[in-house]
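Let me begin by handing over the structure; questions about it come next.
Complex shown without one protein chain; remaining protein chains in place.
Naming follows writing order (A, B and C), and every chain is counted from residue 1.
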Amino acid sequence: MNISYTVLIPLIPLAVFLLLGLNSQKIKPAISGYIGVLGLSVSAALSFYTAYQYFLVDGKVDDVYQTFVNKSVWMNFTETLHIDIGILIDPISVMMLVVVSTVSLMVHIYSRGYMKGDEGYTRFFAYLSLFTFSMYGLVLATNLFQIYIFWELVGVSSFLLIGYYYTKPSAVSAAKKAFIVTRFADLGFLIGILIMGYYAGSYDFETLNNPEGSVILNGASTSFMGLSVITWALLLIFMGGAGKSAMFPLHIWLPDAMEGPTPVSALIHAATMVVAGVFLVARLFPMFYFVENGFALNIVAYVGAFSALFAAIIAITQTDIKRVLAFSTMSQLGYMMLALGVSGYDGHEGVGYMASMFHLFTHAMFKALLFLGAGSVIHAVHSNYLKDMGGLYKYMPITNITFLIAALAIAGVPPFAGFWSKDEILVAAFEHNKFIYYIGVFVAGLTAFYMFRIYFGIFWGKEKTYEHKPHESPLSMTIPLMVLALLSVVAGFIPFSEFITPDKVGFEAHLNYPLAAIATGVGLFGIFFAWIFYKNENSLSDTYAKAFGPFYKWASDKFYFDEIYLFITKKIIFNLISAPIAKFDKKYVDGTMEGIGNKTILISNKIKGIQSGKFQDYAFSFVMGAVIIALVFIYLWTN
Amino acid sequence: MIAGISIYEILTVTSILFFIGIYGFITRKNLISVLISIELILNASVVNFVVINKYLYPDMLQGVIFAIFIIAVAAAETALAVSIIINLYRQISSVEVKDTEIMKY
Amino acid sequence: MEKYIFYILSVIIIVFAVASVSSRKMLRSVIYLLFVLCGIAGIYFLIDYNFLAAIQLTVYAGGIIVLIIFSVLLVHHIEMELEMAKVSRKILTGLLCLLGLAVFLYTIYNNDFNVVENQVTTTTYDIGAKLLSYDAGGFILPFEVISLLLLASMIGAIVIAKGRKLNDKNNEAL
Partner (left out) sequence: MDILTLFIIVPVLTIIALVFSKGLERTRVVSMIGSIIQLGMAINLVFAYFKERAVNDGIMVFTKDVVWFKNFNIHYNIGVDGISVALILLTAIVVLAGVFISWKTSELPKEFFISLIVLSVGVYGVFISIDLFTLFVFFEIAVIPMYLLIGIWGSGPREYSAMKLTIMLMAASAVLLVGILGIYFNSNADGGPLTFNILDIAQVNIPEAAQKLFFPLVFIGFAVISALFPFHTWSPDGHASAPTAVSMLHAGVLMKLGGYGVFRVAMYLLPLGAIHWSWFFIILAATGVVYGAFSAIRQTDLKYINAYASVSHLGLVLFALLTLNKIAWNGAIIQSLSHGLLTAMFFALIGMIYGRTHTRDITKLGGMMKILPFIGAIYVITGLAYLGLPGFSGFVAEMNIFVGAFQQNPDTFHRVLTVLVVSSIVVTSVYILRLVGKIMMGPLITNDVQDLPRATWYEKTGILLLMIPVIGIGVAPLWLSDMIMKSLEPFIQGVL
């Protein structure tokens, strides 16, 4: 299969970025919007074409999906160790191409309406293109270092986009927080890469992931503190992934990242960038699975499960709809991690892996839809808070319907997309780890509950008094909603297990009816409770909130993780490390240097007294000198 | 020649005079006193010239003539010193040594 | 007889020299100096250099002392007591001077002077002839140089003592 044209997929957004970025003052906003959408349409078309070619035409040889690589050396370290930049085409990268293209295109179109009239319109599209370019580069990466390079680039695009309203202090601090927290996680990633480079001698995925390769077979040979170094490297790499994918305890940046414009939240913080962590684990799945019998993979599973539960609980208590969606994203990402964690490798064993990717795909569609829908609502009522909303179904029919579809999808109600992927995840968990399965089921119920809580809160409930009468959003915004709604309905019917499996051999997946029934039942149960509590304004929710007492308060304060981090950064790093160091520098290091200088001046001041300017002192010294010289000569002559 | 007095005794006296002059030069706090001390030192050396001429080389006159020269120079020097002192007194209304330390820096 | 006169003169010279450098009254200090100079003139008489003694008396006692007294009177109140150096400094200087003296005397007494017994009398004529002689060993050139030096110092003294024309600034200083 000839893949050379795929180079264009990332390069077109890059060109658009350079064009818009360098001429942001000169290009008219209307034109820049068209340029952005047009550029991305081409990329998206190429992506779809690639997917079609790969999955359906000539990706397979002997029923195994082949990996196509096209790369060139970017920087040399030694003969064997070098960083390449290139393109790697395999099932998950093609799947990611489709996800990124679809969501990004929808968001581009949506943004033309949403950002209308904003003074930084061109800049916004430039940033979006930069992000899309970086994300393409990330998913197409051929080696760990390339992934790291684009990893940083998506991080910085995220920084720029969160801080898009740069005059707003909260946006700036959210942007900083997002960047620094993920940067901290990337530190682990980088060290992991360094370890991997040293012990495995390569950054290439093909070398690393080969189940018969030396890396995996000899992975346990060198150990450090009871674990093999490769496991350590994987755990550190997972730390990077956890940072990007907002896994507990590195999740704190994600809710704040909602300060960015809503289309950005939909694109970056729901559908694409945040799944990079999941993608990374999936990318290195053979290593995670084989090295030391999947120790690292177990960690992934538990971190994922805990994050899913943790975020779902917090999501229930939030009142800012974007934050609810943010925690929901975190919870769903935990779901994907969990699925990877409970996956096997061969044949049907790999259902967890497949389910994770499936959920990634469907989640991208319906979560993007939820965000865009929320954006549409916010656009209409100019507030993020539930208390300012209610009864909007009358005014915004399209938004209402599409939001409902997305909510049903995420709640796992058949036949919407979320049902299929979530069911597969639960199947995988049930087969491998019962404990995780129970968590998964519980989270599914919570998900349905909080999602319908905000759905009822926004569109039903008591109608608030609005300053401006809310109205349906313009067509440029509703078309993407409708497209994504359609995808949320039909995406579940894609036979994912045919395409994406760990060993790249397709298998037939069957619906496990009892498990599916349980999951659906739990989901419906959650919806039912939400209906009771929030369909009409009543005091039930407050009563129950009171019943939970302090626990409710903790959850609504996000279990105080922000405060803990704030304590660490402000108190410990700023006041306990930096301030003393700065002081130490001024006082002791500089003080010593100054001290040497001052002592010299002091001594010279002392000595200066000899040169007093009093001629009588000079005379005294003169006579003394003469006498001493005379004495010396007398001594010499008389001996 | 002084009957009964050897050159040693005369030289002793002039040495004492010389060091009294030096003592004065170093300890006095007033420029005129310093000038006086200088006169003592000069006189001590003049006497030495003369005495050595007389005792060791009586046939020559170099010592005497140098004594005359020294006296002449001393006179000139004193005249100059006094004029400097007077001028200084005009400038800073003092002839104390401690007030003339501005050459220190 | 001459021996005793010399001793007396020596005592006068040393005592008045000491008095001169330690007196706290300026004018007295000058007068003590006068006595010292006269004593020295006496020594010149004793060793038969009458002309030199005369010069000593006229130039020193007559000229220089008068000059110094004038300057004292110009810049001093007669009753003013002089400021004295610190005791420690005096002792230190005294010790240094004694040490120096010891060195001198040690050197002098260790030196074997080749004394020529004589009774040569030097007349003013001899001195004058020598001074103005331009033969070998004559002092005509130094004599002229000294004359010039005297002239120069005279002019210098006048210029310095005259000072700048007094203006307001200098009035303040005065």
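Rule of thumb we're sticking to: a residue touches a chain if its C-beta (ideal position, glycine included) is under 8 Å from a C-beta of that chain, and two chains touch if they have at least 3 such contacts.
Since the structure is predicted, the reported quantities are computational estimates derived from the model, not experimental observations.
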In the full complex, displayed partners of the excluded chain:
A
Where A:180, A:227 or A:482 are the choices, the one touching the absent chain is A:180
Which one, A:4, A:78, A:465 or A:638, makes contact with the chain that was left out?
A:78
Using the touch definition from the top, which of A:91, A:163, A:375 or A:523 touches the missing chain?
A:163
Which positions on chain A touch the chain that was left off?
25, 73-78, 81, 83, 145, 148-150, 152-153, 156, 159, 163, 166-169, 172-173, 175-176, 179-180, 183-184, 187, 190-191, 194-195, 197-198, 573-574, 577-579, 581-582, 585, 589-590, 592-594, 597
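Methods note: only the chains that are shown with their structure count from here on.
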Where are there more C-beta contacts: A-C or A-B?
A-B
Chain B-chain C separation of Cα centroids, rounded to whole Å
5
Inter-centroid spacing, chain C versus chain A (mean Cα positions, whole Å):
103
I'd like to verify one number: the distance from the centre of chain A to the centre of chain B, where each centre is the average of its C-alpha atoms, in whole angstrom.
99
Chain A residues touching 2+ other chains are 620, 623
Spell out, as numbers or ranges, the residues of chain C touching 2 or more other chains.
93, 96-97, 100
Considering only the defined contacts, which chain B positions touch chain A in the complex?
22, 25-27, 34, 97-98, 101-105
So, in the complex, the side of chain C touching chain A is made of residues 92-93, 96-97, 99-100, 103, 106-107
List of chain C residues in touch with chain B within their complex
1-3, 6, 10, 13-14, 17-18, 20-22, 26, 29-30, 33, 36-37, 40, 43-44, 46-49, 51-52, 55-56, 59-60, 63-64, 67-68, 70-72, 74-76, 82-85, 89-90, 93-94, 96-98, 100-101, 104-105, 108-109, 113-120, 122, 126-127, 130-131, 139, 142, 146, 149-150, 153-154, 156-158, 160-161, 163, 170, 173-174
